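As structure tokens, the structure follows; a few thoughts come after it.
What you see is the complex with one protein chain gone and the rest in place.
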Amino acid sequence: MATEHRARPSPPFFASLVTAGTFLLLYIPLFVLVTYSFVQTDLDGNSSFTWNWYYEAVADSSLQQALWMSLMVGVWSTLGATLLGTTAALALERTDFPGKKIFDALTLVPLIVPEIVMALSLLIWFVILKISLGGISIVLAHITFSFSYVIITVRTRLADFDHSLEEAARDLGATPWKTFWKVTFPLIWPGILSGALMAFTLSFDDFLITFFTAGVGSDTLPVKLYSMIKFGISPKINALSTLILLATALLVLMIFRPKRSMKTISKESGETSVPDALKALG
Amino acid sequence: MTLWGLKNLFSSHALLLWFRSMLELKGIRKSFGKTEAVRPTDLVIQDGEFFSMLGPSGCGKTTLLRMLGGFEKPTAGEIYLNGIRIDQLPPHERQCNTVFQRYALFPHLDVFENVAFGLRMRKISGTELNERVSEALELVQMKEYLHRSVTTLSGGQQQRIALARALINKPKVLLLDEPLSALDLKLRQQMKVELLSLQRCLKQTFIFVTHDQEEALSVSDRIAVMNKGVVDQVGTSQEIYEFPRTLFVAQFIGSMNTIEGEVKDFNSQAITLAGSAKRILTVKPSRDGFRPLPQVQSGLAVQMMIRPEKLKVLKSSPQPDQNYIEGMIKEVLYKGPVTQFLIQAKEIPSLMMTVVQTNSAVSAKKTFNMGDRVFAAWAPEDCILMGKDGPLPVSVFETEPLELRALP
Partner (left out) sequence: MSSQKSRTRYKLVPPIALPTMGWMLWFLMIPMGIVLIYSLVMKGIYGGIVWQMTFENYERAFDWLYLKIFLQSLKLALLTAISCLLIGYPMAYVIATANQKYRSALLILLIIPFWTNFVVRTYALKVLFSEQGPLNAAAMALGFFSEPISFSNSYGMVWIGMVTNYLPYMVLPLYVSIEKFDFSLLEAGRDLGASSWNNFWKVLVPLTKPGIITGFILVFTPALGEFLIPDLLGGARSMLMGNLITEQFLKMRDWPFGSALSIILMSIVLISLVIVIRVWMKEEQTKVEAEAAHGH
């Protein structure tokens, strides 16, 4: 990891232009959405400021239910995916066994299988297994598509830290079990955390797989939103979307603050810490 | 039991080992798949010894150390610590502690907790813990850094903390895996001295792995020189340097001038060589009797090896009892304390002699210049004789070093 702080060339003008333009294209729709969520138009076509759509959105019991569903599914599937992902990452980074390469390759399958194929394969399987479509089937499906991301983030972390730290602990008299809890776990904790966060976001965002595996009355927020949109554009959706947007922005700012207050043990590079989630993509 | 019987018992082989040796390796071997990292090795390391394992990277020295620490299981062989077999024990059940190459300090713990780690694992707490931690930190002169984060420490400071952490459990053996290699030159030299005085004061067994020969030579009581998974030679620094037993040791430690020739004549006092030098060269046992003459026959192809500092550069031909080679100075490298000459031998086009001379009051540089015709001379007692492809057998009168004899 070369920490060079040399000046980098300034980009050509057109590149800056493209960047600015694209950011506009990314943000204008969101901006419009937020604006619309505060606008009320009367019969004469006059517009005015209003909080009404927010009241309506918050008061809508079916939305409350969908939000609750999303949160529950998110929490449980995050727990499951984090557990599976962390143990698998430990097995892949710290042990050797016959067929490990195959296992390693297979953990990437959820990342390359088209979402829709995974969605329908799970739908068929749940029907065969007679698992009723609802909260449980959604959680099972979400764990299946998100644990690979946890594996990647935890593995990056595990591969990053010096193996001799664990040997040092053993050398100083720690049993394997103690070594794990006193050294390995505290050091990979940030990786586990960012993996879990990723799993939660993936679960909270997911539309397609939930769309296939949700039964009647078990819509999550994105699925509910979709059916509302299909039904027609309503200002209530704008308000709801704005709320989701706000929550996301806060979450992102909290996680990717340039200087984390939590002491993360990374190699002392002066570079912006490329978040683990981001590394996973690269 | 008679007094004689008692005496006999005490001098018997097993008990001798029991009392004197700390660590004993018997036929230790390690292979990774098809590669033989360590070939069957026997080694006895004495109590309180500063023992180094020296060799180029990939020679197996680190693997050997890791087997002592318990991080690798030997493929075959046994390791005994004070007579108790330890090679199958996991690292945390061995009374050895390790200073790791890049220290392996726990980044999530501060200085205190790093040092206290070993004690906490032994369920020691309260005042005893505090006392022992500050004692250990005092030993390495890091007492004022008690609650600093280890990531903010400099390399030398981290090194000291790693030492304190490894020493706190009072291990029977301290294993040091290239502990100085991550430091810069100045600090390395300073830490080397500190390490040595620490060992002298604790009288603990230190096993020190390094690829730096100067480091090994200057601190060790004894050195094992390793090459390709084999311990080539075990001995004191002086033995290793003055009387290398294999070609590898001769060439790896320090530098050597090598002249090829064949045995012309020999007796118990001297061996004479003829060959490319077109002059009769003589080899005699070293003056201190340290290096005896090897066994040879007439006509045997041999190589004569001379250390650069044993050579003298002369303007006129030397005394008749000296060996010498005529040549021309090709390069004069002034290095401060010493000057190094490269001398092209007149009669042997392929031979470039390296001569190192101390820069005494009369500076060598002034008197010799490039292009000068000179004589490189050396005493018959100052050279080593080796066979063409390996060491020559040593005369039967010579006694073998203890560690080779101690094991069957």
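Letters are used for the chains, namely A and B, taken in the order the chains are written, and counting of residues starts over at 1 for each.
Following the convention adopted for this analysis, a residue touches a chain if its C-beta (ideal position, glycine included) is under 8 Å from a C-beta of that chain, and two chains touch if they have at least 3 such contacts.
Note that the structure is a prediction, hence the values are computed from the model and not measured.
Asks: Out of A:T78, A:T107 or A:T153, which is the one that touches the chain we can't see?
Replies: From the options A:T78, A:T107 or A:T153, the contact with the absent chain belongs to A:T107.
Asks: Can you list, in ascending order, the chain A residues touching the missing chain?
Replies: Output for chain A: 2, 4, 6, 8-12, 14-16, 18-19, 22-23, 25-30, 32-33, 36, 83-85, 87-88, 90-92, 94-99, 103, 106-107, 109-110, 112-118, 120-125, 128, 140-141, 143-144, 147, 151, 162-164, 167, 201, 204-205, 207-208, 211-212, 221-222, 225-226, 229, 233, 237-238, 241, 244-245, 248-249, 251-253, 256, 258, 271-272, 274, 278-279, 281-282.
In this text, only the chains that are shown with their structure count from here on.
Asks: Roughly how far is chain A from chain B, going centre to centre by Cα mean, in whole Å?
Replies: Centres of chain A and chain B (C-alpha means) sit 56 Å apart.
Asks: Please give the residue numbers of chain A that touch chain B in the complex, ascending.
Replies: 162, 164-165, 167-176, 178, 182-183, 186-187, 265, 268
Asks: Please name which positions on chain B make contact with chain A in the complex.
Replies: My answer: residues 69-71, 90-92, 96-98, 100-102, 104-108, 117-118, 121-122, 151, 165-166, 169.
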